[in-house]
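A single protein chain has been removed from this complex, and every other one stays in its place.
Order as written gives the chain letters A, B and C; numbering starts at 1 within each chain.
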Amino acid sequence: MSIPYIAAIRAAQERLLRENPKVFVYGQDVGSFGGAFKATKGLAELFPGRVLDAPISEDAMVGLAIGAAIEGLRPIVEMQFADFSSVGLNQILNQAATLYWRTGVSCPITVRLPSGGTEGSGPFHSQSMEALYSHYPGLVVVAPATVEDAYSLLLESVALDDPVIFYEHKFLYYHLKTDALPESNLPLGKARITRSGLHATVVAYSAMVHEALSAADTLHDEGYEIEVVDLRSVKPIDTDTILASVARTGRLLCVGEAFPWGGVTAEVVSRVAGEGLNLLDCPPLRLNAKDTPIPFHPNLWRTHRPTAESISHRLRELLSL
Amino acid sequence: MSIPYIAAIRAAQERLLRENPKVFVYGQDVGSFGGAFKATKGLAELFPGRVLDAPISEDAMVGLAIGAAIEGLRPIVEMQFADFSSVGLNQILNQAATLYWRTGVSCPITVRLPSGGTEGSGPFHSQSMEALYSHYPGLVVVAPATVEDAYSLLLESVALDDPVIFYEHKFLYYHLKTDALPESNLPLGKARITRSGLHATVVAYSAMVHEALSAADTLHDEGYEIEVVDLRSVKPIDTDTILASVARTGRLLCVGEAFPWGGVTAEVVSRVAGEGLNLLDCPPLRLNAKDTPIPFHPNLWRTHRPTAESISHRLRELLSL
Amino acid sequence: MPPAPEPERPRAAYRAMLLARALDDHVARLYRAGGQIVGGVYLSRGQEAFSAALGITLQPNDIYGPLIRDTAGRLAFGQPVLDFSRTYVGSSLGPMRGRDGNVHHGRPKEGIPAMISHLGSLVSVVCGMLFARRFQGITGCVGATCIGEGGTSTGAFHEALNLAAVERLPLVVAVANNQYAYSTHQSRQFHCRNLADRAVGYGMSGHEVNAVSLMDSLETFQRAVDAARAGEGPQLVVGALLRLAGHGEHDDASYVDPVLRASPLGRDCLTVAREELLAAGLAGESELDGWTQAARAEAEQVFLQAQREPAPDPRSETWQAISSQHLCEFPHS
Partner (left out) sequence: MPPAPEPERPRAAYRAMLLARALDDHVARLYRAGGQIVGGVYLSRGQEAFSAALGITLQPNDIYGPLIRDTAGRLAFGQPVLDFSRTYVGSSLGPMRGRDGNVHHGRPKEGIPAMISHLGSLVSVVCGMLFARRFQGITGCVGATCIGEGGTSTGAFHEALNLAAVERLPLVVAVANNQYAYSTHQSRQFHCRNLADRAVGYGMSGHEVNAVSLMDSLETFQRAVDAARAGEGPQLVVGALLRLAGHGEHDDASYVDPVLRASPLGRDCLTVAREELLAAGLAGESELDGWTQAARAEAEQVFLQAQREPAPDPRSETWQAISSQHLCEFPHS
């Protein structure tokens, strides 16, 4: 187990830079420093002039990428933290995401968002912004939960002719490891049944997949087989795979690390209710973070976001309905 | 019928300025010009130094309002169009909406967003951004559908100690009129049963309430009584009123003018599925705008957003389930 | 269009100005007639000289990112006239196919990005196009874009100028200071002597010009574009003029100070340019009259044509915001 999630992201970028002369990486401190999380370590030296430090100008960073994409390049923009993309959001939602529809010119940019909570990171270095980017038309929003997916989905994202938001999870950067990077993988747009089960389906994505798997272990000891669906991309959402799973289990819990109003869990639950009501043996449940900013102190943070424990708790509730 | 929706907004601001010396209005062209939509017409003359033109700096406009609120003022910020709040969004989501939770100091700012589609306004003068603002913790998001509500909800918004996003609909500005402004009204946070019915519930807000009412007229002629619930605020959502209505009708259609991924309709449907599954006689349906930018040409625009016709169509589908 | 030879430059620029004015007059007439133009109408009136001078100074392989009052610049740069009428009427054959309208049009693959409404956000896109050219070894290109004095207050504008300076991009930013941003006088928009004073703070060159004069504008832009092309980094050109119309045609602009209107700034740049051409012996009265007539005829013709073209049909519209069809959701939403 030698390849962590962050190394897969670095490896995908190295491969992209090597194989496609149109790829470049732009972001704060991504050059010789290798990025705040070392996702571009060594790449500036390997590919001179193609891995470039940006000023602290998220709006202009995205704007530059869009212009470069118009001219045929394949920019990868690294936000230092997802949270700071809020000041680049206008270029993403209104410029990048509208370009193809308005002009017929596609906009193949990939914006990497180091996302999600870790201990002690607080309100502005922990956010999950997929709900904002998925709501607006014109973007593909990817959220890998595994090292293999981080690698192959990043390759696919940059190959795609459309703008992609790449939600990569900081908690998984070093925690999650694998032995080898995949040669092939499920395509972007397909969800994965990570664990199959009988009694209930948990739909999750990114770091929450692992919390869900660990909850499934707990519930297994209590005599329940929980199916875990890893969405892999949240726009599009692979509704067919979800419905097929719910058809098998009759019970649905959707788990997300984002804030509770709207977002992926609301979209998933409302699709299942709309398209698969008859498959449900009981009300579909959701579990999200709490409706406050993300707390700094670990005591609070551990309660703020869903965990294996709170998912287990909610699953028991679901199974008792 | 002499008081249009926009005049109610103006009247509320006049009253607020008159009754509370801490209120001021800040926005592009709101001064002697009276605002792009005349929501502040004459107010700069009536209240010298309290209705001020801002530079084209949405981020700083919101920042200024937050600072003023910290010092005890009650700022009303007018965005010229909701769409441009995307470049003020960071101050709204990360500064205003986190202030109370982080510091215990409340942030009584009201940000008025002239929202929603009108003919020929195109992708950047038509947006409905409530899903973005509701997703993040710390904001109240209000969406009046009537002249009376525009008036009383704006009064309440500015009186509230928390930051409020005031989603006012440009299509209603001049189309919708009433005879007199209300002395009292349902409080913020409560939905209204605008039309009572038996066979299905339509949950809507802002301009879509009127499309829903007109669809209900059509369906009435076809022998169905449709109940229409006007949310009035989308954060919070008055789930109790919705559930009570669905308990009566057994059928739910949720209609929004925003984009189809996530948003109010997903949140409402997933709440009803989660808390009122047994009340439903058939799958709950949604109707949103299409998943593209909002088109300029009226031919396209009329198809892009939900209308009385498409709501009627969807209702017939719902009633046949 | 090959670069215009020296005596031809002011002549070509003036013809672009005339055509822009004729198009504006025509669309304003249609708007006032009612029912023929949906949505807003934004005129270039007063900005034609400044705009055309930049457009004509660029070369065909350059990049030009026009804004709301740049019809003259677009025409001078070589954008087809029909794009203007087709976008206003929303023709399905226009570059925006009715999806976007009025002054929001462009041909990104031909060096003309299509502005979005958010002021300031175009500048970094032009930076990116220039960056991409250099990245791919394409040299000798200049990229130009325009913005009003009001748009300089946006964060996006600042970030892009600074980025252009750091990257030493061959960018020319034309700021049309027409004294007002909608109703807001420049005194509520910025507080420096002249916006060209911002150049030093970015480490770029600043130029001030009387934008009511075509000849002055031509000369200044030639200097700025040459400098950018010569590798001297980004150039900031600030023109002084007056908007000779409402913000849009819905606006009577009654807030404009009559003193300004009566000042040299308030002179019509078309009148001034005509005088300049005559004085320089670059054209004669009857030739100029002929151009004016031709421009009016062409403006009328392109609107007639666009209005006859099919409107977009919602049933044949794809309703897909991305090009990867297999990833599109909500097929029947």
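As a working rule, a contact is a pair of C-beta atoms (placed from the backbone, for glycine too) under 8 Å apart; a residue touches a chain by one contact, two chains touch by 3 or more.
Since the model is a prediction, treat every value here as computed from it, not as a measurement.
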| item | value |
| --- | --- |
| Visible contact partners (per top-of-document touch definition) of the missing chain | A, B, C |
| Touch with the omitted chain, as defined above, among B:G138, B:G256 or B:P298 | B:G138 |
| Candidates B:I6, B:V30, B:L43 or B:A97 - the one touching the absent chain | B:A97 |
| Listed residues C:S91, C:S117, C:N162 or C:T292, member touching the removed chain | C:N162 |
| Positions on chain A contacted by the hidden chain, ascending | 28-29, 31-33, 36, 53-57, 59, 80-81, 83-84, 86-87, 119-125, 260-261, 287-293, 295-300, 302-304 |
| Touch residues of chain B, complete complex, unshown partner | 24, 49-50, 54-55, 57-73, 75, 87, 90-91, 94-95, 97-103, 105-106, 137-140, 160-163, 188-189, 235-237 |
| Interface residues of chain C (partner: the chain not displayed) | 153-159, 162-163, 165-166, 168, 187-193, 195, 197-204, 233 |
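Basically, only the chains that are shown with their structure count from here on.
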| item | value |
| --- | --- |
| Touch-based graph of the chains, sorted into line, ring, star, complete or other | complete |
| Approximate Å spacing (C-alpha centroids) for the pair chain A, chain C | 40 |
| Chain A-chain B separation of Cα centroids, rounded to whole Å | 30 |
| Centre-to-centre distance between chain C and chain B (centres being mean Cα positions), rounded to whole Å | 35 |
| Multi-chain contact sites of chain B, meaning residues that touch two or more partners | 59, 83, 86-87, 123-124, 261, 290-293 |
| Where chain C touches two or more other chains, by residue | 96, 99-100, 104, 116-118, 155-156, 320-321, 328-329 |
